[in-house]
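Removed from the display is one protein chain of the complex; every other protein chain stays in position.
So that you can tell them apart, the chains are marked A and B in the order they are listed, and the count of residues begins at 1 in each.
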Amino acid sequence: MSLLYVNFDKPPAVQFNNISFSHGQLPVLKQLNLSIPEGQWVSIAGHNGSGKSTLVRLINGLLHAQSGQVSIHGTALDDTNLYQLRSKIGYIFASPDNQFIGLTIRDDIAFGLENLCLPREIIEERINHYAKMFQLTELLDRHPATLSGGQKQRAALAAVLAMQPSILILDEATSMLDSSFRDFFLKLITKLNREEHMTIISISHDIKELAASERLIILHDGAILADGKPDILLIQQQLLQACRLEMPYALQLCHELKKQGIDIGETIDEQEVQHRLWALLSSKSLIATKSKACSNGH
Amino acid sequence: MQQWTLDHIDLSLATNQFITILGAPGSGKSTLLQHFNGLLRAHHGSIHLLNMDIDPAPAKLPKQLTKKVGLVFQYPEQQLFSHTIWDDLLYGPLNFEMSLQEAENAAKSAAYFMGLDDSILRKSPYQLSSGQLRKAAIAAVLSAQPDMIILDEPTASLDSSSRLELMQLLYRQCHEQQRTVIVVTHALDEVMPFTDHIVVIDEGKVAYSGNPHELMKQETIITKAGLQIPAPYQLYNTLKEPLQLGELNHYPTAAELAATIKNAIK
Partner (left out) sequence: MRHKLMLGRYIDGHSIIHHLDPRAKLIGMFFFIAAVFLINSYLTLLIGVVFTFIMMLLTKIPLSYYLRAIKPLIFLIAFIALFHLFFHTEGTRMLKVGVFSIYSGGLEKGLVSAGRMTLFIAFAAVLSFTTQPDRIANALSHVLRPIQKIGIPIDRFSLMLSLSLRFIPTIFEEAERIWKAQVSRGFSLADLPLKVKAKRIIALLVPVTSSAFRRAESLADAMEARNYQLGAIRSQYRQMIWKLNDTFFLLSFALPIYLILFMK
């Protein structure tokens, strides 16, 4: 799956060269080097204070590094081209309320488009298109105080995607919402990445979200601790601990089974554990018919 | 026709238990918990709590009720306002007219229970991390020594290690400190290892009230409430038939499940 959607011919979507950032006297990021090719879906995990939010804010210029260079699509980010490059980068924050700017969903979607100086007809078109995409059409003229958290966050997604960015930054976009929103969100991001080749950079501490991405970067105390495929990194206990992530039940079971002398490898995916257990049990002829197994809701 | 947020709720809950009130957002569960300390008054019906009749009852409820029922709202760290955490811990007990000595003792024990050491108590709320703030806010409610503590989505926005830690602390509050703990949440998988009793609220009505492990067998109630059966139970359920396993009456830890599988295979 991983390399099909990534474009290595073009310059990287995001490149960090020797980036250092300090918050007052406190160093937050130390000589960070990072390259994210176009079309890649990257997750960033790490403990609170590891520098995740700082890192992504350096991408769209909300923060300026004290040293080093940030490049977007091959162009170095500086004061002269900040707004032009920023227009290609969408940013979704964690709080559904504090990124809802307009008085209604309609006004909120229009806000970013007005900033891009788009003509009224285009704004109208995009409002209707993206409202439909996120099932917000009936809610277009409602004030945010009358909307649920999930509806507001969908509105934020509509508003940001309406600006048609090529890079989408998600800063713990689901942390204040429930699991049903997270399911919808994962489907959306997968679609944006696979069908529209959007570069996705997502900060999360939800294991399912981290596992769904194609590349996982783990930050620890301002430096990159690990950088690779999620299914390889997330089975490593020390890395999970470094991110303040609890080991998923499925993985715990794998470890416990191994202690019992049953080896089904290591995985964080529950479905995968089920399949491997079934395979193991059927090989020991403990399962009567395979069709019966399939009827149990797999 | 008027839509009731809570519609004919009939509940009977025992004290000194870890009770979970489960439901999807918008189910009415947050409204329900405000009835426990009189913030909201029922339009119809009666509530009898801790040997007191709340509804129907005098228009103004005694302050004692508020003291006995410690309510912790979502994102409780938002209500901290004192110069130091220590001052905030004293706020509740002093308001409820505990003596300074009593208040300080209560605050200290609440702080230590939640793992807040003296250096944290001296800091201002603005200097703490989000995990520490959450613990401090809960300690601030515990310091008033309520008979029961009700928490609305106590683990919201925390990372998974902090969530587990908090649940373990609440479990200990219940069983070590003999306090009734009621957790209102939609995160079923987090509470299953700890809860003694589950109430499911769906569209303002009680869909289930009873043993948590019995609930795991009722998939329709769970899915209708917009939730999912937690992984351990799902795994156990798929293995039940082929391995001829018995019914579950407690939370299956990974170690237990592995041992069970090992035994069944032999």
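Just so it is clear, contacts are C-beta pairs under 8 Å (C-beta built on N, C-alpha and C of every residue); 3 or more make two chains touch, one makes a residue touch a chain.
None of these values were measured; they are calculated from a predicted model.
Among the residues B:Leu71, B:Leu133 or B:Leu227, only B:Leu71 touches the chain that is left out of the figure. The chain not shown here is touched by just one of B:Thr15, B:Ser46, B:Asn95 or B:Ser129, and that residue is B:Asn95.
Here the missing chain is touched by one residue of A:Gln15, A:Asn60, A:Ser204 or A:Gln252, and it is A:Asn60. Within the set B:His8, B:His48, B:Lys63 or B:Arg122, the residue that contacts the chain not displayed is B:Lys63. Contacts to the hidden chain, counted on chain A, fall at residues 57, 60, 62, 83, 86-87, 89-91, 93, 95, 97-103, 107, 110-120, 123-124, 143-145, 159-160, 163.
Residues of chain B in touch with the missing chain: 34, 37, 39, 63, 66-67, 69-71, 73, 76, 78-81, 91-92, 95-96, 140-141, 144.
Operating definition for what follows: only the chains that are shown with their structure count from here on.
In whole angstrom, the spacing between the mean C-alpha positions of chain A and chain B is 30. Only residues 47-49, 94, 148-150, 175-176, 178-180, 205, 207, 243-246, 248-250, 252-253, 255-257, 259-262, 270, 273-274, 277-278, 281, 284, 286-288, 292-293, 296-298 of chain A touch chain B when the two sit together in their complex. Residues 24-26, 129-131, 156-157, 159-164, 186-187, 226-228, 230-232, 234-235, 237-239, 241-243, 254-255, 257-259, 261-262, 265 of chain B touch chain A in their complex.
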